[in-house]
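Below are the structure tokens for one structure; questions will follow.
For this depiction, one protein chain was excluded, whereas all remaining protein chains were kept in their positions.
So, chain A:
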Amino acid sequence: MEVDRADGRTRNQLRSLACTRGTLNRAHGSATWSQGETKVFAAVFGPKAGMKKNENPEKACIEVIWKPKTGQIGKPEKEYEMILKTTLQSICLLTVNPNTTTSIIVQVVNDDGALLPCAINAACAALVDAGIPLKHLAVAICCCLADGGYVILDPCKLEEQRTKAFAYLVFPNSLASVRRKGLLQVEVEPVEHGIITSVTRGVMPVEDYLRCLERGRAVSAKLSEFLRRSMQLQAPSESPTAVFETHS
């Protein structure tokens, strides 16, 4: 394992994760998620009555507002909003509260690489904090392709800018600890082998993409472990905080 990344991490090592829920007391649910220096706030308001036009009234509607750290709202923000919206729509149980709108506001506090995965993780934690019914959680990870052709995880901004290609991957969280031991898997692949979202930038050979998928999936198990632990911390008087340091 060569340690040739700028901050001394190995290839598969994530930056230190921190998740705090309940940071805003007027919002129905809120969370802060930070990966290294990248930090994102998410707030959830909902379900509110009424829907936007042209939306199916038999299902709940999700609305995402992305606020960048500086500058005006432009096309990249709209793209992030759309990706977040479709990702979160697939994890929420939309038929529980039909004809309602849930708003998720994402505020970027600091961008140091892997911004979209950080935002997806924050939005997911905020949805849990608000008590919105979900099918399962989503864990997001950024994998990028380094010069040597190997995959490095969770790049910082410099690494992201210098890389040939990177992929943002979102997986459903693993059910390993919840499922009973010894349950046979019939031909159907387990749910955690699915991909919720994948956005790639840059050109890469197909095998490298499949390798990114494998790495991402392996790390998503660790991320879901962290998420589960941070959700389980119950402290009624203070907001629950969890910090996680990974070592390869």
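As a working rule, contacts are C-beta pairs under 8 Å (C-beta built on N, C-alpha and C of every residue); 3 or more make two chains touch, one makes a residue touch a chain; residues count from 1.
We take it that contacts and distances are computed from a predicted model.
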Exercise for the section: Tell me the UniProt name of the left-out chain, picking from "Elongator complex protein 6", "SCNNG protein", "Coatomer subunit gamma" or "Ribosomal RNA-processing protein 43". Expected result: "Ribosomal RNA-processing protein 43"
Fill in the blank from the handout: Of the candidates A:6, A:96, A:195 or A:218, the residue in contact with the absent chain is A:195
Completion exercise
Which of A:43, A:204 or A:227 touches the missing chain? It is A:204
Handout entry: Those residues of chain A which, in the complete complex, touch the missing chain
Key = 54, 74-76, 78-79, 82-83, 85-87, 89-90, 147, 161-162, 164, 167, 172, 189, 191, 193-206, 208-210, 213, 217
